[in-house]
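Quick notes on the structure that follows.
Removed from the display is one protein chain of the complex; every other protein chain stays in position.
Going in written order, the chains are labelled A, B and C, and every chain counts its residues from 1.
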Amino acid sequence: MLGILKSMGMTARACFRKPVTIEYPTVHREIPNRDRAFPILIWDEEHDEPFCTGCHACERACPVECMTVVMQDNPKFAAGESKRRKIIDEFWIDYGRCMRCNICVEVCNFEAIGMNNTWAGHELSRYDRGDLVMDLDMLLSQSKKKMVDPGLRA
Amino acid sequence: MTVLGAPLVNLNQHWLTTLLGIVALTLVMTLAVMFATYYERKVIARIQQRLGPMRTGAYGIMQPMADTLKLVAKEDLRPATADPVAFELAVFAIFIPAFLALIAIPYTQDWIVSPLPLSLLYLLAVSGLSFIGFLMAGWGSDSKYALLGGMRAAAQLISYEIPLILAAIGIVMITRSVDLSAIVIFQHKVPLIVWQPLGFLIFLTASIAELERQPFDIPTGESEVAGGVFIEYSGIRWSMFQLTSYVNMYVFSLLGALVFLGGWEWPFGRDVGWGYQLLLTLAKMSIFIVFYLWVRASLPRLRVDQLMSYAWKVLIPFALVQIFLNGLVLVYDLPDVALLITSGAGAAALVYFIYRSVRVKPRRPLEMVANSVAARSVV
Amino acid sequence: MAEGEEQQAAPAPGAADGAPGSPPPPEPSAAASGTTPAKPAAAKPPRPAREAEPKEAPRVAPPPGSINETLAAAVPGVAMRAYMVPAMAGESVAVEVAPADVPAVMTAARDDPRLALTYLRCLSGVDWQDEGLEVVYHLASLDTGNQLTLKTRVSYDDPVVPSIASIFPAADWHEREARDMFGIVFEGHPNLVPILLPDDMTDHFPLRKDNPLQEIDEWQGENLREGAGEGDE
Partner (left out) sequence: MVVEQDAPEIVDIPINMGPQHPSTHGVFRMVLVVSGEQVLDVTPHIGYMHRGGEKLMETMDFRQGIGYADRTEYLAQFSAELAYCLAVERLMEIEVPERAQYIRVILTELNRLSSHFMFMGAFGIDSGLFGTSFTYAFREREYIQDVFEEVSGDRLMYAYFRVGGLAWEVTDNFVERVHEVLKSSAQGIRDLDDLLTRNEIFAARCQNIGAFTAQQAIANGLSGPLLRASGVPWDLRKDEPYSVYDRFRFEVPVGHYGDVYDRYLVRLEEMRQSIKIIEQALEQLPPEGPIVPEKMPRRLRTPPGEVYAKVEAPRGEWGVYLVSKGGDKPYRLKMRSPSFCNLSALREMTIGQYLADAVMILGSMDIVLCCVDR
């Protein structure tokens, strides 16, 4: 009896506390800078090209084999505009398979890949899982538009 | 004790008026139930520190509309192996009695669809019908969960019907009337809760059980029988079950408000106009509703055997004690205050008995081992 | 690392019944050159020669007074091979017995008050390919702190081990799992049906080494372009 009253007292007290939930799709919680969504590639503003040289390090280290990298000779290197001999040609990441372990970021020697730390990196639901395979343009677009300051590095 | 006569306040007893009353009542009740679902979700959300529905309309006020639309538009399924007659009719077997109960309730002095001289008896009788519907639904669904739920519902509803009726008999003994209007008018000076605290406690617990709400929601227990009798129902049929359960909540809240809290009569008397009377009735009804919601959000569910023993070993004996005490007072023509004393003592005894019997038995507390383990010389 | 290897190396000469070929000759030398100040000649840090890396765990004899002696005393007449593996050093002694002796040893280990190994921690199967299948029992005592690793080997052709589910009820599901994954038949088990695998999957043992992982069918690159939208309606 007393315990039941205690329970009911507890719930009555809680009634006057502030609700802790938020209206999610319209209100977004602030996410920390380190937040790890999905990997994206980073754009080198200075040379106007991606940092990525297509060295396959991340592809090899990926535990789930979600990446496909194709390397090419850098045309800008031939023109003398860049110091990168090789540059990324094609890059696919299957977001449907990626397990966001940050290993690709850790093994990258050029800081060319980073984890998206914006809400755009989380709200990625698609109607077709094929749409979750991101190509080079999509991977670079956020960094190009300076929408993201990639968070976590190691 | 004086017995107040029952000046029945009739509408013009024309069948058309009655029919209009019934239609209006059904519509109003449907809206009221929609509001109740919204209200319940909001209240429980606040208790749980959530926001509750917020997205349809301002503060989610249109949420019940959206729910209704969704439920009505949903595909109505019937399992292939279900018994079609029992499955389909079960809905009505539960739905109709709940609405039938509404016509005998005096909302104000004049607002009553069908004034019956036996309205209290009628109300209890009608509300006791619904267990047939639960059995039909449980049997007709051809699902083991539904069958279990139906059996539990039947056992529970019948068991708790008895203390409910016995508590009502105590009231009837004092007021010497089974007409609700008369009972309300009897409480002109003092609401019956004062004279019958024990009966009130019994009524309150038994009504929660009749409503199958926590902690007595055993027939529909989500975590055990996964919805019980409703497991195979969907769409409009399921929503009718829900509608019924909320209508029942209103019925019992109104009944409690009228019988124990003085309804529209106490404390302002009969002459304040129907607006105030209605407001008064609704205010008293909402006390019960808030209590039901609050209990729902606070308490876990009893087990079947505990539920049954609570009805048969606690509530029914105490209800009989109440009747006996009332009989003593009436036979020896003791003053009214004797009712309060005896029933109050009975209520105290009930509370003490429950306290004693359900008290968490003192057990050896956990032993806190700080160091003995390390002393076991682990390599 | 260097320190640890020296520690390993120290008891190695005393290894009485370690596995053949277990003496680790490359490691002391690697450790020694690692600890000595850099020689000018060996400008490159001396890599521990990969080829020379031992393929078998170095086994050392358990120190005298270890639990295996008690065990041997408790079940006389059972052939046992006791050893320790460096990483397990100081914790648990491994004892290898023949499959037929497992129930007797287990019963003794549980009931002998000196051992009191009442708690079966874990039961794992290991596929050693050419050397057959191994069942590893990890036992512990909650009273004395004793630890024991019991091992038994069976061949691929006749993977039968007597069940210990009647001795340790805890082994029930573990044995079913080992049957699922390795096809080890636990004789006398009350209910040896697949537990993690589908009920009809009784002829295919996923964790055996002859079951390589299936190639991942990639949803990217060229594959995606060719197969895009295929099978999607």
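Definition applied: a residue touches a chain if its C-beta (ideal position, glycine included) is under 8 Å from a C-beta of that chain, and two chains touch if they have at least 3 such contacts.
The shown structure was predicted, so the numbers you read here are calculated from the model rather than taken from an experiment.
In the full complex, the chain left out of view touches A, B, C.
Residues 1-4, 6-7, 9-11, 14, 20, 31-32, 34-36, 61, 63, 99-103, 106, 115, 117, 151-154 of subunit A touch the missing chain (whole complex, contact as defined above). Taking the complete complex into account, residues 1, 3-5, 53-58, 85-88, 91-92, 118-122, 124-127, 136, 138, 142, 145, 149, 168-174, 177, 181, 194-198, 206-207, 211, 213 of subunit C touch the chain not shown.
By the touch definition given at the top, subunit B reaches the unshown chain through residues 44, 47-50, 144-145, 147-148, 214-215, 217-218, 221-226, 296-306, 358-361, 363-364, 366-370, 372-374, 376, 378.
Everything that follows uses one rule, which is that only the chains that are shown with their structure count from here on.
Distance between Cα centroids is largest for the pairing of subunit B with C. By number of C-beta pairs in contact, chains A-B lead all other pairings. Distance from the subunit B centre to the subunit C centre is 63 Å, each centre being the mean of its Cα atoms.
Per-chain CA centroids place subunit A at a distance of 39 Å from subunit C.
Residue positions of subunit B in touch with at least two other chains are not found. Across the complex, subunit B meets subunit A through its residues 45-51, 54-55, 294-295, 297-299, 351, 354-355, 358-360. Across the complex, subunit B is touched by residues 1-4, 7-8, 10-12, 14-15, 17-23 of subunit A.
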